[in-house]
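Following this message is one structure expressed as structure tokens.
Here the complex is missing a single protein chain, while all its other protein chains stay put.
By letter and in written order, the chains are A, B and C; residue numbering begins at 1 in each of them.
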């Protein structure tokens, strides 16, 4: 096998990012097999055709049809969360490797079914991965390495925020991301899931219990004239209910004893995509903000106090994770590069017959954290994950 | 009356800061009466004598003795929290104005008694103020002004952290600040109290309910050879228990609907005195970090998106609160200047016969928040304030 | 004509960046004609073959051969500066559009010949562009727009630095970039050229006179075992002379009266690719640092002083230059995106029959500035450009 045929389902924001990843990965990285952008699936024939610019060799409207194709070895799921379970389980059972966008599912029950399907598939050499792409931002991969090397010592504190502001305007229209049936939850599942995964990844630890609260600041919004992505603006005269959270906050305790403070919101005016993580340990600290994504702040608490300080590590050195494939030092990467790294790692895992990470089991664990937050927001008590 | 005689009780860290304030205030600000540093009180004769450098005209070891002195018009309480109530109530009843360091007391009951004493005293023209000095950092005073002017619109989010690291080393010795009997609580009351007051001040709103958690990461520590301040290092061979929290985290809901996330810790390695506040509203946002204390970040969400961004306001213009008394633009102030501003505002209130702010009632309200956090940390449920 | 066949000469650092641009541009931007990566040219057959991963349909070792090919409409020159003039002039005379990496040439004489060839070619509808890619970083394109809109008023000051450190280690080996015959000059032409072009572009003004100085801190270096790019490390036992400048500094006066301070160096330890530009005008100021490439700092001096401050504009809004083709707000771009924008603008100019910018005449003007700096460094006097 020298090529890996890809079928991608969905062609909006995530579809564009994944297409770029499949296109670019083999041009910068040595891959054991070459990904081939075989077929794009979308429900609406016209919009799927219009997505031709994404560069797929074929386009179909029925995702099930790709499961029978010999030129498809991997199904890449970029649709809203309500469809993840059905597509992923079917693909795995059809012997197709699966890359599934996060959050893994809209409920723990779905996620359990998916993780079980992934476990069965793994026995047959079929691989499954969930798309927590931020793990592959070099600065966050470096953060994980520093923690794993013990440079932080015992971790006492995690504070993580994912701050956006794209619906702070009450006139911003409804979209599928504000519809609980489609999206499962709002800020919690869309962006909160990322900081849950990223912090667990960096610490090599899991969240054991949480207490949280959620809020929908603007419960009614204009109905967009047509289905649209993040930037849909044409609106009809109607309004409709927002059925998900605008913001979710929670406190957490990790299994290893660290305290966590988490916040995900779409109402942080002026913060565009501020995924921020700070970790404090007995030997040092780390800080990251995606608005300065090529930088990791690191404090080495073992240094002499007269010269200790948070170091602004520009994570563009050849020694840094993923970086040597790209440009000379100081020539930063962008948002989509993490998707390329994700594609690279997945292709290698498939070719080498190893389990990619994060697995569906990892995705399920994140789902359990999200569910515990939702439950605690209702019960107003701490919940075990 | 042209002078205001001051008696200060306590002469450690806070005593030094207050002494500098009384000394400096009349040199930069036009004051209706001149403060006179009349007498310093300290229990230990030797150490009180050694504090002579602070510049007080007299020194005594019994604080009660100053209540009878005609040259004392105001008692400035800089002792640990366990003594605040007794001294403050006695001073107010003796007709002395009172400035009391924060937190107001070690319990709500004490704080209630103090607030009641202050209310009775106010009827006789005797004033009481609690020393939440950060309100008088120009950048935070400006923050309050911007919120009051409506520049942030409806406030959705408050996130506040007070991060220090001075006991992250398990070898750091016990001090009165780690002793519940003396200090009431640990990070919560010492530094958490500041962010409770500062955010309520900035918003012009109060915290209505909380859910929190507290932790003592290092429960046993070396016993210092002698009582010492923050920097005590000589230790005996013994260890003793830490009876307060090293860290306290809580979620909050403000009466006006804003969501808050709060964290106070002495274990944030590399963060020395990072009092950070971020506020997000429907029209704009603010951010502050005491490690860059002369700066307020402000995002004006009403601007055209192409030029909108967080502005780094260097809060050293003559238009900014308190600043015109000092230096030309760009010549920043330091930590102790807020204490000078506090002294100025208190002297003016006393002279003008108005109630200074924050009042003991304000201090009591902060105490109720702290108590609710402690209760919720035990009950693991939300608590009304 | 629906496709534009590209021949690229050179396949090292710049070749990789340009390949990515040709590959990606049509996937995100609506282009009137589709670029086709027709043929790659490299002198060394083995290394050119190895560059197959860059994704070109064909590979040849003689660049002249592509001038006769009907499937080649544009020649993209990514070789060292000593070959630019010959290739560019021949390509233009053969009726091929040309994109030429900067600096345009290794001497003013060569640049004049190239600009003349471009002028002649333009009469025949053949286009030429020089690759000052930083103009197409959205933040710098926004900077130009703000100046053009008058938001800065009369410009008083420009300070521009391009700071790298890749040869601060005296053991870093020789490469063609340290060889005057190949590279023309060192830091001056390689990175100084970028800040000359970028500042002239932002101001819409030209440098009229300069005085400068240049330095080679490490005049002898190890000889690399084989020709290599930026990261060549294997060295033979020999050393050889560095024949170019490690650093070049100059003061400048712009035709419009602004004062400039410029510095280009490869010896700024810890600065990896810090292209920094600050512009101060009577109405406002701008600041940029490529190490935070998605941000433009803007000070609006017309605002009320109490809220004025440098705004950190995250240049990822749909309103910003080039950005709407990419991701939602806050999802930053990387180094290579500017090359994609360059490809887009060139393809559009070719298709629309307009002159692309920066033209070879612009490149010549930059060359004149560089030459004036070199002359002034020798004569130790100011030089007219």
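FYI, a residue touches a chain if its C-beta (ideal position, glycine included) is under 8 Å from a C-beta of that chain, and two chains touch if they have at least 3 such contacts.
All values derive from a computational prediction rather than experimental measurement.
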Of C:261, C:306, C:319 or C:357, the residue in touch with the unshown chain: C:261
Identified contact with the non-displayed chain, of A:312, A:348 or A:380: A:312
Contacting the left-out chain in the complete assembly, out of C:2, C:149 or C:269: C:269
Touching the absent chain when the full complex is considered, from C:59, C:251 or C:325: C:251
Touching residues (missing chain, whole complex) on chain A: 142, 146, 151, 295-298, 300, 304-314, 317-320
Residues belonging to chain C that touch the chain removed from view: 152, 156-157, 159, 161, 163, 165, 168, 170, 211-213, 215, 217, 247, 249-251, 253, 259, 261, 263, 265, 267-271, 278, 280-285, 299, 301, 308-310, 380-382
Missing-chain contacts mapped onto chain B: 13, 16-17, 19-20, 23-24, 26-28, 53-55, 164, 166, 230-231, 271-274, 290-294, 314, 316, 318, 327-337
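In the analysis below, only the chains that are shown with their structure count from here on.
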Identity of the chain that, by mean CA position, is farthest from chain C: B
Distance between chain centroids, defined by C-alpha means - chain B, chain C (Å): 54
Distance between the centres, which are taken as Cα means, of chain C and chain A, whole angstrom: 35
Gap in Å, rounded to a whole number, between the CA centres of chain B and chain A: 41
Multi-partner residues of chain A (at least 2 other chains): 271
